[in-house]
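Shown below is the structure under consideration.
Yeah, one chain of the complex is gone here, protein chain that is, but the others are all in their spots.
Think of it as A and B in the order they're written, each chain with its own count starting at 1.
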Amino acid sequence: MSKPISDLAKLAGQRLTDMRAARPLVQSITNLVSMDIAANALLAVGASPAMVHAPEETGEFTPRVDALVINVGTLSAEAARSMEHAVSIARVHARPWLLDPVAAGVLTFRDDLIKRLLRHRPGIIRGNASEIMAVARAAGLAVDPVQTVQRGVDSAHTSDEAAALAHKLARHCFCTVVATGAVDVVTDGERMVRIANGSPLMPRVTALGCSMSAVMGAYLAVCLDPFEAAFSATALYGVAGEIAAAKSTGPGSFRVAFIDALYAIRPKDVATHLRVSE
Amino acid sequence: MSKPISDLAKLAGQRLTDMRAARPLVQSITNLVSMDIAANALLAVGASPAMVHAPEETGEFTPRVDALVINVGTLSAEAARSMEHAVSIARVHARPWLLDPVAAGVLTFRDDLIKRLLRHRPGIIRGNASEIMAVARAAGLAVDPVQTVQRGVDSAHTSDEAAALAHKLARHCFCTVVATGAVDVVTDGERMVRIANGSPLMPRVTALGCSMSAVMGAYLAVCLDPFEAAFSATALYGVAGEIAAAKSTGPGSFRVAFIDALYAIRPKDVATHLRVSE
Partner (left out) sequence: MSKPISDLAKLAGQRLTDMRAARPLVQSITNLVSMDIAANALLAVGASPAMVHAPEETGEFTPRVDALVINVGTLSAEAARSMEHAVSIARVHARPWLLDPVAAGVLTFRDDLIKRLLRHRPGIIRGNASEIMAVARAAGLAVDPVQTVQRGVDSAHTSDEAAALAHKLARHCFCTVVATGAVDVVTDGERMVRIANGSPLMPRVTALGCSMSAVMGAYLAVCLDPFEAAFSATALYGVAGEIAAAKSTGPGSFRVAFIDALYAIRPKDVATHLRVSE
């Protein structure tokens, strides 16, 4: 059932070519901090971003998009209503969608929304290690009564610590789960791979993870298999991050070089530079 | 009545000098994606941006601004109310204003708002080709019953395809219409010019068109003639885009170089490098 890893690495390169040819229309209901970088990342990889979010427009818009991305950062009551509305439409119209559970485990209002959103079957859940562990707890998959040490949006755990819960969460939700960090873990409950690319500058750029979720959502539009979409986007981000870091002197120049790298990276760069293991 | 094109090119350079001297105060009620780049573009050309949008503040603020820019991207019910309120005040107080009809023709809620906004007499309507064609349809100027192929915010048409409807729309609304693309069309229903400057990287930077609308709004404050304002801003963006592209390796570095170019460009650069035709 599962492909050898060398095939996966080659596939990630091919899917990048598919993305640039398909130019999928991706609706992002995302946090206010990430609007600019998420839209620019989508444009750089060849997708067409649309930040439509009002309930008055979602009903008409979501059925036509190629993929939907929901990111719960800078949440408001109105945004929560928009998100529930959009994912319910996406489900009815069989549009694939991705959930980025920013700061899950920190706030009750947000965790309650995340639980309701999970019912609408995301194709992918992508977060940092702490967020993925918190979503698993919210889904009732951890008996650990100890409150997380997580306080804000930055992760307090490594992806390795999150791997077991990511696997459980993927099986529970019939979806692919990605826990990003120094090493990224991608699992659909059957397969699990680790990608060891990237740069320490990446968590120093605000909303870079949010922009990765947006791009991963775009891959949902060009991959039938959500695991493949998650893997391809994670591979792209890791390798582009290394290319950008080589040209940067800090997080400001890294961000600029990273968008350039997403635009210029060749499929063979992804396939060649990927460090992936099972 | 109309000036020779060589005069117009010279005029665009002179108006840039006027802009830097006047530092006009420009209110932008704009979409969430464009906030940063629109404000930075306004500052780079020498204008003073203000993103005041609340109905509680607009009534007091709009009468004092030099120009108002309305951009309907990332629309919400509340934003729609703010926009209608602001343009009604702008009209009463004779403040010039510009409409950027982002994604016109795609969503009913947005098209209905655009129709209501048009009643308040914008000085300029600026959009991509598909948006201008959709506004013309919304204004009842096209008998074509065929639904647009437009799905998101990226244009599905060339400016040449939009030229005839742009001309009709300008006459119908007594305003200047700009349809931007690989070639930009500027018309007030009497005059029509085409500007062939710019770079293919420009549509790869999110909200660059929105920032152009903001800057064009600023020109409304220093030009009595909206056609002149539209032409001057279009010329500035096209030439600055070429200067920036020469220093860029992708959309990330282009965006940085473009803001630098808006800041450093000399009036004679605009006049010299402009490729304009009737």
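FYI, contacts are C-beta pairs under 8 Å (C-beta built on N, C-alpha and C of every residue); 3 or more make two chains touch, one makes a residue touch a chain.
If you're wondering where the values come from, they're calculated on a predicted model, not measured in any experiment.
Engineer: Which one touches the absent chain: A:Arg110, A:Arg137 or A:His167?
Structural biologist: Answering carefully, the residue with contact to the hidden chain is A:Arg110.
Engineer: Looking at the whole complex, which of B:Leu11, B:Val52 or B:Leu141 touches the chain that is not displayed?
Structural biologist: Of the listed residues, the one touching the omitted chain is B:Val52.
Engineer: Among B:Ile5, B:Ala22 or B:Leu43, exactly one should touch the missing chain; which is it?
Structural biologist: In the complete complex, the chain left out is touched by residue B:Leu43.
Engineer: Of the residues A:Leu75, A:Ala104 or A:Ala261, I need the one that contacts the missing chain.
Structural biologist: Of all options in A:Leu75, A:Ala104 or A:Ala261, contact with the hidden chain holds for A:Leu75.
Engineer: Under the stated touch rule, tell me which residues of chain B contact the chain that is not displayed.
Structural biologist: Given the touch definition above, chain B has residues 25, 32, 35-36, 39-40, 43-44, 48-54, 56-57, 60-61, 64-65, 78, 255-264 touching the missing chain.
Engineer: So that we can see where the missing chain sits, which residues of chain A does it touch?
Structural biologist: Where chain A meets the chain not shown: residues 31-33, 35-37, 73-77, 103, 106-110, 151-154, 203-207, 248-253, 255-256.
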